[in-house]
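A single protein chain has been omitted from the complex, and every remaining protein chain is retained in its original position.
In order of appearance the chains are A and B, and numbering begins at 1 in each one.
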Amino acid sequence: MTAARVSYDEAMEDFDPVFGIEVHVELNTKTKMFCGCANEFGAEPNTQVCPVCLGLPGSMPVTNEKAVESAIRLGLALGCSIRESSRFARKNYFYPDLAKDYQISQYDEPTCYEGSLDVVLDDGTVVEIGIERAHMEEDAGKNTHVGGSGGIQGASHSLVDYNRGGVPLVEIVTKPITGMGERTAEVARAYVATIRDIVRALGISDGRMDQGSVRADVNLSLRAKAPAGEDQDAVPFGKRSETKNVNSLRAIERAIHFEAGRQAALLSDGKPVVQETRHWHEDTEETTPGRSKEEAEDYRYFPEPDLLPVEPSREWVEELRGTIPEHPAKQRARLKDEWGFSDLEMRDVVAADAVPVLIATVEAGATPQAARKWWMGELARVANDQGVSLDELSVTPAEVAELQSLVDSGRINDKLARQALQGVLAGEGSPTAVVEARGLEVVSDDSALEKAVDEALAAQPDVLQKIQDGKVQAAGAIVGAVMKATRGQADAGRVREIILQRAGVEG
Amino acid sequence: MSSLERSDVARLAALARIDMTDDDLDRLSGQLSAIVDAVAKVAEVAGTDVPATSHPIPMSNVHRPDEVRPSLPQDRALAAAPEAEDGRFRVPQILGEEA
């Protein structure tokens, strides 16, 4: 049954939305949160498990120091205060993918609390989002449903892989965000994009939403619009829905559109909105109700007795504060100026996640435009073909800069540079090594070029006549023949000069 | 005040995932009420000015370096599983309560 709904715009006309977002960030530590198993995506099932992350009787957790450091750095980047003494707590609930049937999380004393984050919208508007907390916890394993349509409903049974169980997460919880009106969906999307950019800039997560490294739960409620001239904040919040696992930027916007429309339709009809968990369906772009609330959740949190308080020293926190990179949106504005890119160029670079590789390539000596040309052109195509991100390509920014310098010095031309790049991508070595090994250098020896020109002219005597008759553009045919004969390794400009000399015509 | 009704025990047993017969509920609600009455006196002395102790020996910041340790091979991880399939632990259908 599909719920009645109105359009997002209609919903926004009649109601004032309040929303909040919980983002789970998977940290890219080498090991899991509480054991030494490798934290890597995509291994064979149940091969990255041990007594601790399988929850075997007797096993005990020990906190990963790097995960604590990453959580504190993320908290600092979100403007949070770092608690002098924070601790872990157990969140108790039964679920087959939760090995111990409790999740080690943080509850009343999270490590990072009370922050705020500037989110820059596409038109440059800056919105400040209040951060309530950022806390450490562990991920659950993964259920695969067998039989039926592959979903949980109608499955005959399920299979559990605990490789992901115990992977370190930081959960970032916003304060309720109000006053965004019809920009709610846009702000929500921009907020999650900013978190993703920040965790990447911090180097604490790959930020890949497609692999679940950044996952969002979106809470939304609607309240009546205050009559003109009255304080909107005096109107109490409505009942909210919590839509789980909204795992792409587009889906965040769509889920908010859907939920606002669904709730507005109910409220307009005088029906109540049920406070509940809902699931996002990527295929239909709809949400459906989750588990029934007949049996209210009671997580029975209590301090994790197997772990001790986290009490980072002031010195350590300040040292970590020194490692916090520039806010990605502000960095982008600065780079656009420094690099002299147009709005459109910069937006494309950002959209392609090419900022980090561009920075590195420019640092390695290339001009911004040259760096942009390579990464947004040839390399973007290759990455797309291979289905990998730019930073996963087997060519480094330094090699791209080196390639460009070979072009700039005239040793190779653009066409040869592309061939050299193929060699680098194929693992044949550095650009210089590939140029040398493949013999790709521009033929700069005039005698060789003169010989090739003479041969081409002899083969096409009519062309020589045309040139001498003043049809200088006819030289193109000879240039082409020479380029072919030299397998593209000639400098076309120089070839043309030689042809004109031979024809006795000045260029 | 603190006595546990049969329905309370039923709710708690469901939370703790323990099936209980009517007999179990009758017996347990009686026994647990007596125990709860006996232990409820902790609230008498626990003033707001008394801090809670959750670890008997105060310590903090015990962390582990981020270094990979060997995991169990898959067959050993699955060896004690009541049921396994395709390298995974097999469980009966979960139904609509994806967490």
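Operating definition for what follows: contacts are C-beta pairs under 8 Å (C-beta built on N, C-alpha and C of every residue); 3 or more make two chains touch, one makes a residue touch a chain.
Going forward, contacts and distances are computed from a predicted model.
Comparing "succinate dehydrogenase", "Glutamyl-tRNA(Gln) amidotransferase subunit A", "Assimilatory nitrite reductase (NAD(P)H) large subunit" or "Cobalt ABC transporter ATP-binding protein" against the UniProt entry of the hidden chain yields the protein name "Glutamyl-tRNA(Gln) amidotransferase subunit A".
One chain is not depicted; across the entire complex it touches A, B.
Considering A:20, A:61 or A:207, the position touching the chain not shown turns out to be A:61 (whole complex).
What chain A contributes to its contact with the hidden chain is residues 50-51, 54-63, 90, 92, 94, 96, 99-102, 158, 160, 298, 300-302, 305-308.
For chain B, the residues touching the absent chain in the complete assembly are 4, 8-9, 12-20, 24, 28, 31-32, 34-36, 38-47, 50-57, 59, 62, 64, 72, 76-77, 79-83, 89, 91-95, 97.
In the analysis below, only the chains that are shown with their structure count from here on.
Taking each chain's centre as the average of its CA atoms, chain A and chain B sit 38 Å apart. Remark: chain A residues 29-31, 35-38, 44-51, 54, 62-68, 85, 87, 93-98, 140, 143-146, 152-153, 155-162, 244, 279, 290-291, 295, 298, 300, 303, 305, 307-312 touch chain B in the complex.
Residue ranges on chain B touching chain A, taken from their complex, read 14-15, 17, 54-55, 59-74, 77-78, 85-99.
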